[in-house]
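Chains shown are a subset, placed as in the full complex.
As written, the chain order gives the labels A, B and C, with residue 1 at the start of each chain.
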Amino acid sequence: MFFHRQELQFRSTPDQPDAVYARKLQEVLGGQYGEITVAMQYMFQGWNSHLPGKYRDLVFGIGAEEFGHVEMLATMIAQLLEKAPLGITSDAVQDDPTVAAVVGGTDVQHAIVAGAGARPVDSNGNPWQGSYITGSGNLLADFTANANAEMQGRTQVARLYHMTDDHGVRELLSFLLARDTMHQNQWLAAAVELQEEGYEGMPVPSNFPQSKEYTEVSYQYLNFSDGKEAANGRWASGPTPDGHEFSYHDGPTTHEPMPAPTRPDSRMYGTTDLPNPVEKAAGAVQDKLNRE
Amino acid sequence: MFFHRQELQFRSTPDQPDAVYARKLQEVLGGQYGEITVAMQYMFQGWNSHLPGKYRDLVFGIGAEEFGHVEMLATMIAQLLEKAPLGITSDAVQDDPTVAAVVGGTDVQHAIVAGAGARPVDSNGNPWQGSYITGSGNLLADFTANANAEMQGRTQVARLYHMTDDHGVRELLSFLLARDTMHQNQWLAAAVELQEEGYEGMPVPSNFPQSKEYTEVSYQYLNFSDGKEAANGRWASGPTPDGHEFSYHDGPTTHEPMPAPTRPDSRMYGTTDLPNPVEKAAGAVQDKLNRE
Amino acid sequence: MFFHRQELQFRSTPDQPDAVYARKLQEVLGGQYGEITVAMQYMFQGWNSHLPGKYRDLVFGIGAEEFGHVEMLATMIAQLLEKAPLGITSDAVQDDPTVAAVVGGTDVQHAIVAGAGARPVDSNGNPWQGSYITGSGNLLADFTANANAEMQGRTQVARLYHMTDDHGVRELLSFLLARDTMHQNQWLAAAVELQEEGYEGMPVPSNFPQSKEYTEVSYQYLNFSDGKEAANGRWASGPTPDGHEFSYHDGPTTHEPMPAPTRPDSRMYGTTDLPNPVEKAAGAVQDKLNRE
């Protein structure tokens, strides 16, 4: 169950209206790596968890915080829009080219659809979607997904930091940056602990028997582009993270002829060849029968 | 530039038709973590790269291989569909409930739309989409995304391995599993090298000055769910991966009153209160003016 | 069957070009509550209708009108774009910052994709989609959906009214506002008639036996946020619309322990605990068997 408290985790009020910035801030609210994504992602990982105890408490404990971040951003966006020019023609400032520019750079649905309110969309107006989240049931994979989400998120917030001078907005961003710092560290720590405690290892999923994979190519770097520098990375020689040895190869080490084109049932009406008249006639008869 | 060779990297032919399995295999072709995703993701990371040399060669070198994996899967799917019952009513087998079940479990667009061919969709028929990929320009974030993609992908292939007895299909999957093993190791190795060479560090992005984040909460575990076990993880005490110290807190350590509701321009036609008659009258006058 | 007459229901010609406004107008053409939505929604309700006579005639009678509204808006948009600067560089006015601002605020696909024509998208360029419509077969639910659609639509048109000074555009909007007034009234009237004639009642669906619902909580206001004011609404005490009595409760009146985490088949490769060595060994054996 979820309980809502009518307080925010941090101050979330701008110094002044800025509808263009409100649009930009939508990215970290409703974008691929916005707060809705991490909130939903952690919660689904909890609901699908197969492991009681600290790992499940972890995803629940952070997931609920992230819903509060959604709230802080939505609240901030609504305030950024509150007194901003939103394209109303009779506003005197409308004739000013700077104002025209500003209005041109806004999310016009902020005004038309939401009446100066936040929306569950990204900074280009694409609606948030369930396919942004990851919850596989395999915690090492999922914690890696979480670490990535926090890295992408903090990078986006850092970029947004330089796109405004507003102290109120920057203050909120400084808080989100700090929490992203924590969450990056936390997911990496959790991934380490998970491996140390033997729940999961590399390669993921570690309990699939490697004897069943085609091990000849399991540690080969195969270079399909003509750049030569990749041979110099630690992925091309030396030990692998999971205790084997990397090797470098320029191009594939295996190859096979492409199989012959398929020739499905004639009632699929694809274009096929029939190599000789006999087969053609046979095909015609068969077709005739098929179609009756 | 890309050059195509009419060979496959590995044998990709099933022992027998299986349209239901063809549908399932679509997941690792055109799903969120399918081969189209990694192929496009690595290529976009290369095109947007800011760093010449081995890291860019790496994403190009692997990205091109992944397009070949798309091809192997598409080829396999077409063959799985080639002689399979695809719902044609006059097929004698149609009356058999097992066949009916099979047809019910297929991707019906394989037959109706593609005429027994592969499609750029996932196993539920959702079209592949550009929002699946990640390419931020920050390589530590992106390599973490790549490691996750290979972990999710290998987990899905491992699951698919048990959903068929077909030796030809399993052979292809064993190859893909091995390459996913390599690619997981490789991206983790690349992430390590990137940090050792000083290009990037934790927290990502590492060159954003941490003095500008609200450091009080940068290493606090804040528990927003009532499970108590999360206090026992290495994310709750002890050193953080980036060299600080974790602390544990039950709930938020900061809080703020929620700001007052916004009251945008009356021509947004939202529902607002006007607290007293004087203001109401003033509002009416202003409205009157606004609307002329 | 549908017949098209090359006339419009109302004058739909702007006084002057305005590509920025053309983009905004797309919202009520191809947005969530645009004219395509209501046209398609009413028609699907008619095709899926289970009730002959006046209710079916009603959805058909209005649905066809709405297709004509789609046409008026598309025609208007094409005219707004006709002589507008659409980003062509050699246009002298291009150097003017106001013009640059205008071009920045347009839907660039109007020019690049449609060659100065209307498109089936919303004001942020999201394509119209079938998931916007509602047609459940339950007419009281659907007429409520229709009333809402007309309310949202009229609100959006009202906002758009203030975003232009163009008399031609405003004239068209004044017509659409009037028809939305009619349609709001009409759907509310139809919802009343449906209940009076006994086809449907509250709660929807009224012929599901309420004895099968968990009636203890059927009329309880359960407050999951810490605001106290909600206790003062008519939803917190007094008679319910369907003839029962509301009661107010601060938080849930029922609760249950969360079930234990699931532990699916090991071949799903999720992360699980195996609580003791015996079980671990047994699991390993079982796994071994499973994988052969």
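Here is the rule we go by: a contact is a pair of C-beta atoms (placed from the backbone, for glycine too) under 8 Å apart; a residue touches a chain by one contact, two chains touch by 3 or more.
Computed from a predicted structure; not experimentally measured.
A.B. asks: Just want to confirm the stoichiometry: 3 copies shown, so how many copies does the whole thing hold?
C.D. replies: 6
Throughout what follows, only the chains that are shown with their structure count from here on.
A.B. asks: I'd like to verify one number: the distance from the centre of subunit B to the centre of subunit C, where each centre is the average of its C-alpha atoms, in whole angstrom.
C.D. replies: Computed from C-alpha means, the inter-chain centre distance equals 27 Å.
A.B. asks: Averaging only over C-alpha atoms, locate the centres of subunit A and subunit C and give their separation in whole Å.
C.D. replies: 26
A.B. asks: In whole angstrom, what separates the CA-based centres of subunit A and subunit B?
C.D. replies: Spacing between the chain centres: roughly 5 Å.
A.B. asks: By the touch rule stated above, which residues of subunit C touch at least two different other chains?
C.D. replies: 155, 159, 162, 268-269, 291
A.B. asks: In their shared complex, at which residues does subunit A touch subunit B?
C.D. replies: Going through subunit A, the ones touching subunit B are 6-13, 32, 53-58, 60-65, 68, 75, 78-79, 81-83, 86, 88, 90, 111, 115-117, 126, 129, 131-132, 134, 136, 138, 140-141, 144-145, 147-148, 151-152, 154-156, 158, 161, 171, 174-175, 177-182, 184-186, 188-190, 192-193, 202-205, 208, 210, 212-225, 227-235, 240-242, 244, 246, 252, 254-259, 262-265, 267-270, 290.
A.B. asks: What part of subunit C is in contact with subunit B in the complex they form?
C.D. replies: 155, 158-159, 162, 267-269, 290-291
A.B. asks: Which residues, counting only subunit C, touch subunit A once they are in their complex?
C.D. replies: Residues 20, 23-24, 27, 31-32, 96-98, 100-102, 104-106, 122-126, 155-156, 159-160, 162-165, 224-227, 251-252, 255, 260-264, 266, 268-273, 287, 291 of subunit C touch subunit A in their complex.
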